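Below: the structure, in structure tokens.
A single protein chain has been omitted; all remaining protein chains appear in their positions.
Right after this comes chain A.
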Amino acid sequence: MPGGAGQESRTGGNVGLMSLIRALSKELEARSDNSLRALFDARPDLITPPVPDFGALAARASARLSVQRALERLNRPQMQVLETLHLCTNTDTGHSASAAGLRKMIPGSSGAAVERILHTLQDLALVHRADPPHGTPESAAKQRHYLPVGSLKDVVGIYPAGLGRSYTELVRLQPAFAQRVVQLVSELHRSGVAIHDATTPMEAALALQHWTSSPEALNTILSTAPERTTALLARFRNWAMGAVPQAQRKASITTEGSDVGPVDWLLARGLLVPLDAAHVELPHSVGLSLRGGAIINDFTLQPPVPELGRTSAVLRRNAALSAISETLRLMGELLHAVREQPLATLRSGGVGVREMRRLAELLRIDQQQTGLLLELAALAGLIRLDVDSSSWVQPPQLEWLVLPRQEQWLWLVNAWLASERVPSLVGQPINGTRGVPAAHRSASGSTIIALSAEAQRPDAPLVRKRILEILHELTVEAGSADGTAPVLDAAAVLQRAEWAQPRMARRFSSMIRGVLAEAELLGLVGSGALSQLGSALAEDQPEAAIAILGEHLPAALSHVLLQADLTAVAPGYLDPGLTEKLLVMADAEGQGPATIYRFSEGSIKRALDTGYDAAGILEFLRDHSATAVPQPLQYLVEDTSLRHGRLRVGPAASFVHSEDEGALLELLSGPTAAHLKLEKIAPTVLVSSAPPRETAQVLRTLGLSPAVDGADEPVVRLRGTQAAQDAHRPVYTAPRMAPGTEEVEAQLAVLRQGGAAVGHRGASGDHAGETGTQLGLEALQRAIRLKQRISMNVVDGLGNANLETVVPLSVSGGRVRVFDPARETERVLSIHRIIDIEAAEETAPVKDFPA
């Protein structure tokens, strides 16, 4: 019964008044193992961590967080039935409802459909069977009646099914409205409107409720409304609250002129109730009457089918494959750039604009793309934050670099699917930095910067998985007639997501565009359509994807074409090792599958600097060129090397210096010191690749007594080599949707044994731990709603327990506000000081509240 709270009988004895948790516990216990398995499968959080017994299971199933998660998985009709059930029942009084009863509130549905959905909801432990309400006619009482779990009220929020609160509730909760409502009703009464006069706010609320209680009544009222009123009300159709400028303006029926606006008109009649300066609410009875007396008026069991464009399969494949090879190529270049120079981070975290610009320039792409790529590299573990230097480096011996391209791709895709990072958020404005500690706020203050904390979204894996599934679903539904594939845009996916998981839709809508863009980058979406690779992944068949990709991605080339304009063209994907070497002696140009390497004096000098000589460079080029080395290139290399290296640098770990040239010559020619690999670099100087200590040791054994300069061994510290955990190839496991079979079976065994045998938390019986807490909270909350007295044992500061009888008023943030009737004061108690709670007006004690 809508708005039925407070009107029902409060007498006990009814099963509804028994603890809902106990009722649920009994019901769960009576279920078959298979039914429980299905339940655990659908709500894995119920048994993670495992529960000791059915009481605990029921308690957890009723916990707010668990219910919230369960609701996220419901589709729109299920949600609609559940919300209707919520509106038509009262868990405090045990007033239940049947499918037939709900059906009346959901036009377009059938009794069987509603019954079926209720059954599903019951399987999910979101509703359970209950006795019919008192005074139900015998025929109707035979039908199954249901009640939702207690915490549903908190989870669905204040606007279930988008309907507002009742006038009585508004009067209770909105003091401003309570002050005004009596005058408002009197004014209406006096100006001849058929409404009862009232002297108290509650009477006035009831009068308004009665006045607007049927669609016909409301139609009569609205028949004199100014034009555009209907249009305005239509905006409140799906959601009871709306924004209106100056919502608390003075609007009165006695002063209004003929040119009154719709908002003033509605406010003056109490059809919209101001909440604060900018918002108004459409009260429950008005909303219900607007919907023709129904709670739900868009019920359908079939998901909406979006209108989709089509693209050819050839284009789709081309787009996906080109995106993949481009992403992999850029990733390779990115890693090369990071190896050359690690990416510095800002003090506040993330990579700053200057570094991004440098990187973008190096990669010859724009900054937005660079951000995406960088995030992708980080989430795949291809680069990681070096704590000592606080810069991003590539881990040493990165396996990714040497994998075939299809496996490189899978590595990226797996990491992406599993990652809580959302690369596409980079560059987006930061909104709602509330939850983020100040230290993590982006330095620029306006947009999210790459590799900063803001690009983290814990639900990203789940959303990605679902989006991929929806894409697949829509693709399969649309079929692939005559070599075409459906183009799926964000709107189509969102429409389906809103139907399939309305409670998740908001999270979808904020991420969908980004996820699609990322999927395009990874070739899961091509030319706007889900690619074969994307389908394979949606079906959890990564091997199939690898196979497809392996077929289309050519193997690495091991040669380039050298040309007289001093370029080397790699006509395709070049072996990474070769690329690395070429990049030393030439500069890369161009953007795409082929790369052009341009040789110049500068680049050849660079190669000479890294230890190549002219012959070495030319030999390398000859070995890896499909064509002869052009004369100008040869000239360039030789000419540059001739004038390079007037100062020579070579490796040596120690030197031997002596004015006695003969002694040195002797040392050099003798076999005794051969393993020191001595080399003469000047008449009086030899160098060795052995460290000074070892050299000195050998020389001593030869009867010489060397003096050792700078006795400390040189300490060479190379950046990025410190104990770093290597990046491991990510193996993607779908976000935990269901617990493993073993866990389920173990849990079932525990439950069926009655739990007592298992030493979980050392507690036994159904009052243990979680259950007790839930039961205590349930008792507390019910007492708050019904304004009942409770007695509880509270520990004071000295550790003494005192029994107190109070009326709880509210509970939040770990504290209870109570009214103490004995002292006639209000107090605030910490929940953790409460040992147990007992409803003072009930016989059954509720104990064991955790201390």
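FYI, contacts are C-beta pairs under 8 Å (C-beta built on N, C-alpha and C of every residue); 3 or more make two chains touch, one makes a residue touch a chain; residues count from 1.
By definition in this document, contacts and distances are computed from a predicted model.
According to its UniProt record, the chain left out of view corresponds to "DNA 3'-5' helicase" among "ABC transporter ATP-binding protein", "DNA 3'-5' helicase", "Acyl-CoA thioesterase-like N-terminal HotDog domain-containing protein" or "Hydrogenase".
Only one residue from A:E27, A:E326, A:E407 or A:D587 touches the chain missing from this view: A:E326. For the options A:A113, A:M241 or A:L561, the residue in contact with the chain missing from this view is A:L561.
From the set A:K104, A:H552, A:H644 or A:R817, the residue in touch with the chain omitted from the display is A:H552, counting the whole complex.
Of the options A:S62, A:S285 or A:S527, the residue whose C-beta touches the omitted chain is A:S527.
The chain not shown here is touched by just one of A:R103, A:H128, A:H145 or A:R317, and that residue is A:R317. Residue A:P593 is the one among A:P215, A:P262, A:P593 or A:G616 that touches the chain missing from this view. Residues of chain A in contact with the chain left out of this view: 314-315, 317-323, 325-326, 364, 526-527, 551-554, 561, 563-567, 569, 571-572, 590-594, 627, 630-632, 635-636, 639.
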